[in-house]
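Take a look at this one; I'll ask things after.
Excluded from the complex is one protein chain; the other protein chains are retained at their positions.
Which chain is which? They are A, B, C and D, in the order written, and residues in each are numbered from 1.
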């Protein structure tokens, strides 16, 4: 988890990157398109990139890497971004949110991947007039390949519609990641469920706990997503075309479905925990029954054997012809009696 | 469960069927009626079907099978359906929802059946002017037979009222399925309750867990149904006659009753789980008591027997005339004393 | 519980009685009154009854028995009642609700009685101009005797005020039944609480569970009552005099108090369950301690006795003069040592 | 708890006292004041009291004792109080509430004291023009002494402001009682927490349960208090001066703090319950470990001793010179081996 505390005390609007430390260069991808033309190039230098920006085209500037706040600051100054927005972009522990600054809107969200652990990489999408700027951590990247392909091949509506549709398409790609993660988690839950019903051990308990913890974490990420998208739908910014509302509502619907599933999974996990505990209690019961049956059967007869092992001079039974055999008879009667008793109690 | 993930990355509005794979032909049933006339025919070809559509009649086109997205697409183009709607129709993992696209409204919901497992088949009902188009998965079908019969026999109000009433009647038939499923689940719960009160075993625990899981799943389906219907009541579409509102409110009421019952069942199931656990703990207690009584009674007297089984040369008690009988007396006294003690403690 | 499923598939507005089967005649009681006059008669025939209806008086028609839907239908036609209302009246598994049909309003609710089990009988109160029609199941009846007496004796305000006040008085009588039931349940809870604190057994566990189940059922009945009454207060029908609002608010207040108490009882029951479980665990602990003390004390000394019961030719201790007494000494030392140890651990 | 049921069936507005039975005379205290003058006298007769009422002064009539409904009725008639209000005043099981009857407003609340048990005495405060009438149960009385003193000594603002401020001051005194009770409960919780962490026994369990029950009861009293005060703040009565709103908001704030604390205490109590249960389970574990260690160590060696206590004629070991000592060696090896094993498992 990214550290939340290190920025403390700095004046608000201070750009402070709190993710993993990195030294590699930051890749900036510029894509420009309209219905007929398409241009795409990767840069490692901002001014280089900006010199390629052409008017009359929709621009998408994708910045991969947040570890150089000064780069974000430069872009921010060019596009007139509020310092608080820039602070949020590089401070990678944000709550998903949507904010409207009139000449631009910004949506901050998390890209999720699941690989036995929920990984969340922060993504900020800024939508200004005809331009989308996206800032992402480098590891969360390939979710956008699909959109790049669609742009290149002019597949779907994306080349025909404005920058707001592009922003929506990016967010849609992010939400799709959630579905992938959730499906993986669903498979994992089914696996653990089977394991535990078959017979629970310490390992499945820990796996169950880890999954539960990941769900708690995922839930923390996914609930504010809905608020974020709903704020976006309700916002009255002129940057989003009213005809795009239908797509945003669809997105909101997807997020609601994800939330439903996350809640369902939480319920399932607590059901599985109950099964684990009950199964354990049942096993304990079984162990105790074996102990009780073995002890109850042999302790009394061992006592009888003990009695006739005593060395008193005057023990008349010892001298009788059939004493030994009668004793065996009594002992067997006790054993059989107790066996019947336990059978009746359904302990066997 | 239908796969949620496979559609990921496709541009929004891409028709992607994610249900079970199928190859059979898709049946299209066309019913046309007004107060005096009635026409009904099954088709396996869309253009064939559409050639039979007559003006001045209310039309119900029922499509059974969603596994050929191109068919849905063709219908969508004819009736001017938004691509997102068409995507939702064939993507069978939708959350129940109602959407108003001005020239048509669409309600997506789940048909439920219970057969030791909650099965949900997706149903989409599109209401345009004088026309209802319903898309359903083939296995969820026979709930509509009743409506067909009513239409044929002109029973009830259905032939006298408009397309909106037909759409309502379809939804009402769907909601009725929920009641059937819930009643079956209620019976199952009573069964398990009895089993567990009588004496719990591993089998009832697993049954309880399965039922709980089905309830979690059912709950996920049924809560959004209410939102859906309430959105429909509140919607200001001109396609729904204000006089139909009373029927929709009735529907909303039914769904609320279903939700109440589902919640009640959840409470009952958790109550039964408590009983299971307590009963188990009680049994354990009983087992432990038997063990404790048997051990506590015989261990001390076995010790005494052991003492007089020792082979010391000088053990004066062994030589006395009545040593053996006195020992027996002491041992019996101990046994009886402990029995009284346990009786007093109410362990016996 | 009344069957919910049998009406399924029938067209909406079909009158379908789903309560207990009955064949007895249905009693219709007509009461007519104004401030000065009073008339009361029982009928078993509807037309007979209606022939007695006089203008200028407030009329209360009480129908006891819902098992003949055709009777309800007849009354419905005379008073112009909507088929959906009539369906609700005879379908005795309704959720409490209030509906405003302009020329009449209808309140459907449950009469509750508690007799080791919560029994709910459905009651529908229709208020039209100057007329109250109440439909009730025959077993829930005597709650209205008090109102009849008040009407006959012109006690309280009831004869001076309109039909809306009569409807309110009927509902008030119904809510009073809830208080009676709740008080009985409260007594029962106190009883079980004492039983369980004194010492829990299987019987109290089952009683606790049954009470919990009844509370779940009662809760399902009582929550929608509040919505119902609040809808009534908020409704803008001209049939309810604004001056009656104060009585309805009082009623709403009563229902809120009932809900508070039901929720409190639920909390209490879950507290009692906790006590039951902890008490049980404590008992188990005690049983285990007895077992452990007995076993731990006698098992080591039995071992020593066993050692000197061995038959080796060369066992020097056996030949010593005081071996036996020394052995006793060692064994007693062990026993006393362990007793002190357990005393210190507070296990005794 | 006061009986809720006895009023059942009486016409609404019937005055029915349902508290403890009493026969003592009812004390009526009249206080009249303005900024310059102050008059105070106790009466046991209503007309006597009313003859002392002077115009141009603010009047506070405090009635201690509700067991003579006819007295309340007389006052009600003089001040034109609605019968439903009077019914609420004497029916001492009300939910805290505020009602606005235009020419007067009434606030009904509970005075709380804690003395190992939460005691709630009902208080009704009626505010009419220049007059405050308070009805209280006799045991809840001394909370008002402070206000009397302030009035006599003209301390604080109370003599300078109107009747609404007096009503507020009374309510403030009531809310202060809650703080006292809550502080006592907080101390009690800390005590029990320590007891249980030190070592839990049956007594602390019962105390914990009783405290939990009292919290459930207190919670039922305190939640509606907030609604009551908020209704008062929002009410548009002319009897409350807008400048008093600031005091009411302060009161609302206090009640919110009480609610926060009650909820916090509930969380704490359930945390303590968890500790109790875990501590118990830990103890059980320890008991079982002792049993297991003792049994596991001595049962195998006792078996060996038993073997060489057998009386077979042909047992070569018995005849060897060192058999006995070798046997001892084996037995000690087993004992030491098992001790090491248990040490490694950290059971010792």
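By definition in this document, a residue touches a chain if its C-beta (ideal position, glycine included) is under 8 Å from a C-beta of that chain, and two chains touch if they have at least 3 such contacts.
All of these numbers come straight from a predicted model, not from anything done at the bench.
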| item | value |
| --- | --- |
| Hidden-chain contact residue, picked from the options D:155, D:203, D:234 or D:343 | D:155 |
| Contact residue for the chain not shown (choose from D:53, D:233, D:268 or D:335) | D:268 |
| Residue among D:20, D:35 or D:183 that touches the chain left out of view | D:183 |
| Candidate in contact with the missing chain, chosen from A:41, A:116 or A:322 | A:322 |
| Hidden partner chain, residues of subunit A it touches | 1, 3-5, 8-14, 82, 84, 93-95, 97, 99, 199, 202, 205-206, 209, 212-213, 216-217, 220, 224, 273, 276-277, 280-281, 283-284, 287-288, 290-291, 294-295, 298-299, 301-302, 305-306, 308-311, 315, 317-324, 327-328, 331 |
| Interface residues of subunit D (partner: the chain not displayed) | 146, 150, 155-158, 168-169, 172-173, 176-177, 179-180, 182-183, 186, 197, 246-247, 249-250, 253, 256-257, 260-261, 263-264, 267-268, 271, 274-275, 278-279, 281-282, 284-285, 288-289, 291-292, 295-296, 299-300, 302-303, 306-307, 309-315, 346-347 |
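The criterion applied here is as follows: only the chains that are shown with their structure count from here on.
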| item | value |
| --- | --- |
| Chain copies touching (subunit B, subunit C) - same or different residues, decided at half shared | different |
| Cα-centroid distance, subunit B relative to subunit C, in whole angstrom | 26 |
| Subunit A and subunit C, separation of their C-alpha mean positions in angstrom | 42 |
| Contacts with 2+ other chains: residues of subunit D | 309 |
| Graph class of chain-chain contacts, one of line, ring, star, complete, other | line |
| Chain-to-chain touches, reported pairwise for every pair that qualifies | A-B, B-C, C-D |
